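The complex appears here minus one protein chain, its other protein chains still in place.
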Amino acid sequence: MSEHHAIDVDKHVRSYMIVFASLMVLTIVTVAVSYLDVSVAAAIALGLVIATVKASLVAAVFMHLIDEKKVIYWMLVCTLAAFFVLLLVPYWTSVTDQVGG
Amino acid sequence: MAEPVRGKDEEHEHQHELGFWRKYVFSTDHKVIGVQYTITGLCFLFLGFSLMMLMRWQLAYPDQPIPLIGKLLGQARAPGGIMTGDFYNELGAMHGTIMVFLGVVPLAVGGFGNFVLPLQIGAPDMAFPRLNMASYWFLFLGGMTMLASFFAPGGAAASGWTSYAPLSDIAMNGQTWWLVGMVFLITSSLLGAINFITTTLQLRAKGLSYMRLPFFVWSQLVTAFLLLLAFPPLETAAVLQLMDRLAGTSFFLPSGLVVGGEVLQVSGGGSPLLWQHLFWFLAHPEVYVLILPALGIVAEIIANTTRKPLWGYRAMVYSLIFLGFMSFIVWAHHMFITGMGTVMSSFFQTTTMIISIPSVVILTALILSLWGGSIRFNAPMLFALAFLPMFGIGGLTGLPLGLAAADIPLHDTYYVIGHFHYVVAPGTLFALMAGVYYWYPKVTGRMMSERLARIHFWPSLLFMNCIFFPMLIQGLNGVSRRLADGGVTYDFAGDVIGLNKMMSFSAWGLAVAQIPFVVNFFWSLRNGEKASANPWQATTIEWQAPSPPPHGNFAAPQVAYRGPYEYSVPGHEVDYLPQSQPPAAATT
Amino acid sequence: MEIPYTVERNPETGLSNGKIGIWLFLTSEVMLFGALFATYIMLRVGGADWQHDQMEAGLNIPLATVNTIVLITSSVTMVMAWASLVRRQLDRYRLFMLATVAFGFVFLIIKYFEYTAKFSHGHFPETSTFLAIYFTMTGLHGLHVIGGMAVNFYLAVPGAKLWQRNPQWLTDRVEHSGLFWHFVDLVWIFLFPVFYLL
Partner (left out) sequence: MMDALFPPAASAHAGDIDRMIDAVHILMLLLFVGWILFFFYALFRFRASRNPKADYVGVKKKTNTYLEIGVAVAEGILLLGFSIPAWSERVDDIPSGAETVEVRVVAQQFAWNIWYPGADGVFGEQDLSLIDEATNPIALVRDGAGADDIVTLNQLHLPVGRPAIIHLSSKDVIHSFNLPNMRIKQDAIPGLTIPLWFEPTITTAQMREQTGNPAFVYEIACAQLCGNSHYAMRGFLTVHTQEAYDAWMASEVELLQGGDDFFDL
């Protein structure tokens, strides 16, 4: 975002406030959810989903990723690719395709 | 005039003169920093080589006192001048670490990348000069930490450059120094990578579109991405191992370890394989970091000395990018023997075979580029040409290793050592030498001596092969690597152990063969024949700047009108057409 | 010759050098924490008595919740600081910036109490793999908070002089340090559930 005229900044600020509110709500929600007893798997799934939503809000609005330049999108795509490969490590380390592991 | 180089020398003499410090020591000029990197890299190459020459004595004459310097090593390392197993392991680990992280990377990326890349894209400097300086000084810190570790109680790290846990977890303090040193080196590389990528994305001369970039720039760009994305996981691994060593955690330690008859008192629950995965997640991309800049240098030189465009430039660029991506999903081919099931091993064998194809494409393109050329056998070209078959041997010997079943007898034998030394020593090192001969006039304004270069080249080529080819044979015979006695303990390899003497003498011969290079390097600073701005009649933009280039590099902003290698253009009387020469002038 | 695009945008990418630089830095950060999360998953799936260790550790959920709110708020003040600069309101900028630093400080204080509480109960990194990864990840995150605070403080007080010389540049710098700060917040958003709640 190169030039910021005061007008579109006001728009920004409004969206910041909305995100602020929703983050607060979601935080309370995760904590609340963690207290009611669902199965571990469900709890983990739920917790991660909420966290991901929160993270996306921060990334999209606070970090202005909703309208960013192509180059940066490309960089992030490459990074995420590598990131997911990295997440295979625990699988290969212990969930194991290891003989006798 | 080689001020930067002189500057660096004087720095060692601790000269105190403000202007000088800012200009040559804490400089933010990419050219000075490039030279600092180059000198540092060469010195560490030399150091790593020296460590190896010590080891080669032990390999040739196990448990015989080392002549001359044996006594100087001290009782702890070499009682009565005879090298201990521990000291051998220290040397081995540090040779690997120094060569990879403090020798080749600083030279190939920090040195050539810093000096040449901005010039080739017509930029006044790197995008972040201060970051650039910081990156060098982090490297320096890391290097010093590694050196200091030799004097740590118990000596330097001795668990191999791979530092496999648990051995490294329970090793002496040297290992902690190693980890701290690595954190510095990683930080240095990350800062460097950020700088290279930003510079290439942002500061390219007008008209210098991606498909007009010299192949060297492409190789540096891909390399930078590899460093940027592959190094952080090793940084994490280093932090975890530091925690294991200093805070008593058990990230890499399973429960119920018994060391020297004592049950190890740790919480346990960790996994030794985690370290290997995190390490190789970096270290495989790292090996391409060692080769890609070399390929870039060789491509520049081949285009220039064959006086024709690179054959299949686009294919080479796409292969390069593909190579970059693939190198993130082959790492476990270093771990076949850790007990993988069929699914996992099949996956990594397949990716490993796939990744060899782009290398074949690039190398083939380089060889085909020779066809129809008008080849000048000057110093840079000799080394660049030798690179091709040498990398060929190294690369091809990677194939049996990549096939898990064939890797069973070959893993952790000298076959592996032979494989990668063919790629890094007569491969990468030769390419780097070629680069030194090629860009020396740009850096110093003087040419290096062709005669001395030839005296340097032929023996080096001979000795390199006399060291590394026998390794392949020993490996096929099953001789394990990292044996402090070269394998004499075992009968099964009896008949190939004899080769060790010849290999060791070749290694020492190789050292002698470097003398003409060192002499040439320093002698030419003052006495080499003066070089014009463009002594090789090259097309790429760095040759449009004066030699040596002033601060800010170019008098006027550069504009690129055509591809990087417009040599022998039909209908153009001189056989080269610089990238930045306006078309109007071109037709006259 | 000046280095181009330190402030003005490169017409091709539409970005300044700094913006690309900071994003590249963040990508490496993603990989750094990525490896840590990978380790976390491995220990959790591999280690049999994870649940038990987590119970034992007895992390303080209320405190952590407060901390989450604190950090999120600091992110908001951070963007507001940037917005104020875009609106050319320097003193409001200073206010928001210092608030951001202050919130970061509160976060660290609370973390300090959490840590000391653990230590006093004899819960150390070596006690269990759960605590090991907990201390390592939150500790590393804490270091990032400190780093961010330092930069923000610099930009709030001494660095703000740049406003007279080159307002656009200052605005960009604030945006960039903001990106880092939000990333640190973002990491915490994951750390909070994975250690305290799940």
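As written, the chain order gives the labels A, B and C, with residue 1 at the start of each chain.
The criterion applied here is as follows: a residue touches a chain if its C-beta (ideal position, glycine included) is under 8 Å from a C-beta of that chain, and two chains touch if they have at least 3 such contacts.
If you're wondering where the values come from, they're calculated on a predicted model, not measured in any experiment.
Interface note for the absent chain: among B:K23, B:R454, B:R482 or B:K501, the touching residue is B:R482. Only one of B:L273, B:A425, B:M464 or B:A513 touches the absent chain when the whole complex is considered: B:L273. Across B:S149, B:S345 or B:Q579, the single residue that touches the chain missing here is B:S345. The missing chain, though absent from the display, is touched by one residue of B:G70, B:G143, B:P166 or B:G435; that residue is B:P166.
Note that of B:P129, B:P254, B:G509 or B:P546, the residue touching the chain absent from this view is B:P254. One chain is missing from the display, and on subunit B it is touched by residues 84-86, 89, 158-160, 164, 166-167, 170, 253-261, 263, 271-273, 306-309, 311-312, 337-342, 345-346, 349-350, 353, 356-357, 360-361, 364-365, 367-377, 385, 388-389, 392-393, 396-397, 399-400, 403-406, 408-413, 473, 476-478, 480, 482-485, 487, 489-493, 567-570, 575.
Rule of thumb we're sticking to: only the chains that are shown with their structure count from here on.
The greater number of contacting C-beta pairs, out of the two interfaces A-B and A-C, is seen for A-C. Distance between subunit A and subunit C, defined via averaged C-alpha coordinates, is recorded as 14 Å. Taken residue by residue, subunit A touches two or more other chains at 71, 78-79, 82, 86, 89-90, 93-94, whereas all remaining positions touch fewer. The set of subunit B residues touching two or more other chains comprises 201, 229-230, 233, 271, 274, 278, 281. The residues of subunit C lying in touch with subunit A in their complex are 9, 13-15, 19-20, 23-24, 27, 30-31, 34-35, 37-39, 41-42, 45-46, 61, 65, 68-69, 72-73, 75-76, 78-80, 83, 86-87, 171, 178-179, 182-183, 185-186, 189-190, 192-194, 196-198. Against subunit C, in their complex, subunit B makes its touches with residues 123-129, 131, 190, 193-195, 197-198, 201-203, 228-233, 235-237, 239-240, 243, 247-251, 266-271, 274, 278, 281, 552-554, 557. Note for the complex: subunit A touches subunit C at residues 2, 4, 6, 9, 12-13, 16-17, 20, 23-24, 27, 30-31, 33-34, 40, 43-44, 47-48, 50-51, 54-55, 58-59, 62-63, 69-72, 75-76, 78-80, 82-83, 86-87, 89-90, 93-95.
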